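All protein chains but one are shown at their positions in the complex.
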Amino acid sequence: MSELLQVHNLTVHFATEDGLVEAVDSVSFSVRPREILGVVGESGSGKSVTAHALLRLIRPPGRIVRGEIRFEGADLLALPEEQMGEVRGARIALVFQSPRTALNPVLTVGGQIARLYELHQHVSRAEAWRRTIEMLTLVGIAEPARRARQYAHQLSGGMCQRVMIAMAIASSPRLLIADEPTTGLDVSIAAQILDLLRGLGRRTGASIVLITHDLGLVAEACDRVAVMHAGQLVEIADVRTLFKRPLHPYTQALVRSIPRIDREVAMEPIPGAVPSLLAPAPGCRYADRCARVLEVCRRERPVLRAAGASHEVACHAVEVESGTAVR
Amino acid sequence: MPWPWRRLARNRLSFAALGAILVVTVAALLAPWLAPYDPDEPDAAAALASISVRHPLGTDLYGRDQLSRLIHAGRVDLLVALSATAIALTLGATLGAGAGYRGGWVDHLVMRGVDAVMAFPAFILALAITAALGNSTANVVAAIALTHVPIYTRLIRGEMLKARETEYAEAARTVGNRPHQILLYHLFPNCVPPLIVQATLAMGFAILTVAALSFIGLGIQPPQSEWGQMTAEGAGYVVSGEWWLVLFPGLAIMLTVLAFNLVGDTLRDLLDPRMRGVR
Partner (left out) sequence: MPSRWRVALLSVEGLVKHFPLGGAGAWLDRLGGQAPRSVRAVDGVSFAVAPGETLGLVGESGCGKSTVARSILRLVEPTAGRVIFGDVDLTALSAEPLRRQRRNLQMVFQDPTASLNPRLSVGRTVQEPLQRHTTLGAGERRARVAEVLAQVGLGAELVDRYPHELSGGQRQRVNIARAIATRPRFVVLDEPTSALDVSIRVRAILLLDELRSTLGMTYLFISHDLASVKYLAHRVAVMYLGTIVEEASTAELFTRPLHPYTQALLSAVPVPDPDRRHARIVLAGEVPSPIDILGGCRLRGRCPLAQPVCAEPVTLRAVAPAHRVACHLV
């Protein structure tokens, strides 16, 4: 099965006045066609930076230091900017956090979407407007013709997010990256947005990368999940395996720590704090918080290794405990 | 509060500007001891002499040493600018804070007053006041102060409107502060930073205004030397070749005003606790 997206050893650094922030450290994962991949982590885990890197949206002082991003066969990092511009928005789309602030406040929402059609699909203004209304209906906005003529501040948070999604899928991308699409939205609206994304994925055959800190969302919507901690990808597995048999100490701690409404749970906060990414220590960045830390953990960064069908973990302790390193 | 010299030094231009202001201020303060000659003492033999070791900035028609006159003039200019700015700042901040906090008719009244004053071009207004009241130094200070009050009033009123709505203002009330305590300890201190930048810029303007007023004869009266007045006098000698009479006072005005403009932003940053630990 050929993957839609293959990320290999992606590393992103930010050169700030205080020093070098190593925001993303050798992250590797793939996205298959028609799947929903969840990327989970606390703030500072590097998940948003990874998303922006996929679309080459990293600006100075940020820099993609090394890595490979193969999308539909081509290495995105090697493409000239012009061709990358054609990929962005058209083949890979990004839905931002804070929908209201990501929309242009001085243009009508319909106008913003219509412009995309005019630009990417070279159609007339009238045709673009027609497609816009169609798209707004598709994303579940009632009275689309009236709403299209309104401005971002006149719409609720949930509606703004639907508009953002409409903009993202306007050109039928193969890959949709949703960066915290439900943060700040009410629970019931968030649920609707999630259903919308899933439905769109099924209907258009696009793959979705869902970036969030909410494990509940991930359990509801995703096929596979990647867990990030302090810029490193620590575990990636299909969703059931991740929740039933998490192997990485961080994943285990994360699952144990969240409050739930379906069962009585003693919420155990994860010990320690996310380490600073400014000139970080070599080795595993979870070492200072880990109950199973070994000496090698502080010296050598663990590499993602297979730990079962569709299950990879980057942890020395897991390798040691499973006998030998599974290759 | 420790002065972060290191941070200042990194921003070289501001450092130089602050240095320049310091030099001018010290020179103004120590004028009687610093000036090599009595600024009013004539010396007919050395009249209209160009720059030399004896008279580094030359002499004027009466043989008065220009360097000494310049230093003494700086005193006046700085004093006038400082007093005018201080008065305008105090008055404007009080009015604006009151207007912003109370709202309602108080706000309306104050802002219409501000509008009225701002309707006049600032310099014309200052001119009219000194012309009407007579040109003593005190009147010049009052005139400049009046034209500057609206700026501070508007500025702090805007900041107050914002500060009033913040969650920390609400918290201050929850904690048990009385209204005047909220105003004094929470709102006002957060409104002050833009005022500082404005005040330093205004110092520059004030110097320009007093210089301009004196240039046309409505400001500081001779024999008291003042940069604007000296420039005016010197202007008459450009054609006949005594270039030093116009150049040095003019440069003094220009460099001082420039220094004030440059230092404003840095001063504000220095006083902001948020900038601690940040470059």
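When the chains are written out, they are named A and B in that same order, and each has its own residue count from 1.
Assume a residue touches a chain if its C-beta (ideal position, glycine included) is under 8 Å from a C-beta of that chain, and two chains touch if they have at least 3 such contacts.
As the structure is a computational prediction, the values presented were derived from the model and not from experiment.
The residue touching the chain not shown here, chosen from B:A47, B:L109, B:A138 or B:V175, is B:V175. Only one of A:E3, A:E72, A:E118 or A:D214 touches the chain withheld from this view, namely A:D214.
Residues of chain A that touch the chain left out of view are 42-43, 142, 156-159, 186-192, 194-195, 213-220, 239-240, 243, 254-255, 257-262, 267-270, 273.
Chain B meets the missing chain through residues 166-168, 170-178, 181, 186, 189-190, 273-274, 276-277.
Note that only the chains that are shown with their structure count from here on.
Distance between chain A and chain B, defined via averaged C-alpha coordinates, is recorded as 54 Å.
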